[in-house]
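Sharing a structure here in structure tokens format.
With one protein chain withheld, the remaining protein chains of the complex are depicted in position.
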Amino acid sequence: MESAPTLDWVSIASTPLSSAELTTWATRANCGAVVTFCGMVRDNSHDLEEIEALEYETDVELAERRIVDIIAEARIRWTNLGAIAIHHRMGRVELSESAVVIVVSAPHRGPAFEAAAFCIDAVKSCVPMWKRELWQGGSAWSEEGRAIMKVQEMPSLEPDPETSSARTQ
Amino acid sequence: MESAPTLDWVSIASTPLSSAELTTWATRANCGAVVTFCGMVRDNSHDLEEIEALEYETDVELAERRIVDIIAEARIRWTNLGAIAIHHRMGRVELSESAVVIVVSAPHRGPAFEAAAFCIDAVKSCVPMWKRELWQGGSAWSEEGRAIMKVQEMPSLEPDPETSSARTQ
Amino acid sequence: MARLLLLGPAREAAGIGNDEIDGNSVTEVLQEAVRRYGTGFEDVLRISQIWINGEPGESRTSVGPHDQIAVLPPISGGCN
Partner (left out) sequence: MARLLLLGPAREAAGIGNDEIDGNSVTEVLQEAVRRYGTGFEDVLRISQIWINGEPGESRTSVGPHDQIAVLPPISGGCN
């Protein structure tokens, strides 16, 4: 997808991500809430202390299809969302750069938060994407392996009844 | 607070907000997640269809004190957060501009989402801030009035047990 | 005597945002404020919180010239 589409924007590319561009893109006159999630390369993982970059490997076509499925499922679970963008890097991503950016706009903040959290959970669970951890003088596949899930099998994010009335205003 | 502080950044001002600046500011080498919430002026409210701006009235000192309390409470409830910024506009804010921006970074995404949602809930409930809705040829105080709460009285956002294990990775 | 801070609908009803008013307690100051600003202000005051020096306070609290009494009507939330 080359130019910015209207409602759903999916991209997997090796160029740096701009959360600012996506946040601006997701702004809609009828939406009072825009939630932006940046998943960034951090300097440690389960067993490593000095990570300096990650390297993502995927097949763009398979991965983009799954991301399209994730957005479709989010729109089924939250029926009143505005714009949704899910952009993922591939290849080498440096420390403190964004590997994934997710933006969801909605009239109210409850669904925007919930749908954004659902989307990143689903990206981690349902998209064919492999991650190598790179440190000074070495690299290895990230160890926390699990089978790729179908998007429809993702557990639901039930809003907490105690706070959902306040959050859906 | 004139220059960007290290961990907590509170501001109430009449100048436009830049969520991009705050997102960049909140980036930390040990944080894999940055959640940014923009609360924007939308074109409708409970009973109005064509809002063109909002006008926020506050006392900066009282409001900033409450926002400092909100951040302190967030750091009690989520002990491993990175940076937290809460910036709020006062005065007139045009349609599709941000009235409030909240950014939370954390090592993992679960606490980043939860603390950001807590912060905006608390801003809406605990900060002395009054909102006028402006439309072509008229204006009125927003109708959904409720008493200002203490920050410590905010209900907790219990993570859904079904999904919290996935979200705290 | 105390400094009075009126916000939002309270400021609008009183027609003034800051004032200095005689009185030895919060109650006395607010009674004088109602006399000064009228029944429209009294209606807002009835549903408002009173903060003394930035924290929720009691109406029987005694006040001096450096104390700030803020009248805070119900809020409408920061956004969406």
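Lettered A, B and C in written order, each chain numbered from 1.
The rule is simple: contacts are C-beta pairs under 8 Å (C-beta built on N, C-alpha and C of every residue); 3 or more make two chains touch, one makes a residue touch a chain.
These figures come from a predicted structure and were not determined experimentally.
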item: Residue of B:42, B:88 or B:109 touching the missing chain in the full complex; value: B:109
item: Contact with the hidden chain (one of A:39, A:82 or A:111); value: A:39
item: For chain A, the residues touching the chain missing from this view; value: 39-42, 54, 56-59, 61-62, 65, 88, 99-100, 120, 123-125, 127-131, 141-148, 150
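Everything below uses one rule, namely that only the chains that are shown with their structure count from here on.
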item: Whole-Å separation of chain centres (CA-atom averages), chain B against chain C; value: 26
item: Averaged-CA centre spacing for the pair chain B and chain A, given as whole angstrom; value: 21
item: Computed distance of Cα centres, chain C from chain A, in Å; value: 48
item: Sequence positions of chain C contacting 2 or more other chains; value: 77, 79-80
item: Where chain B touches two or more other chains, by residue; value: 39-42, 120, 124-125, 144
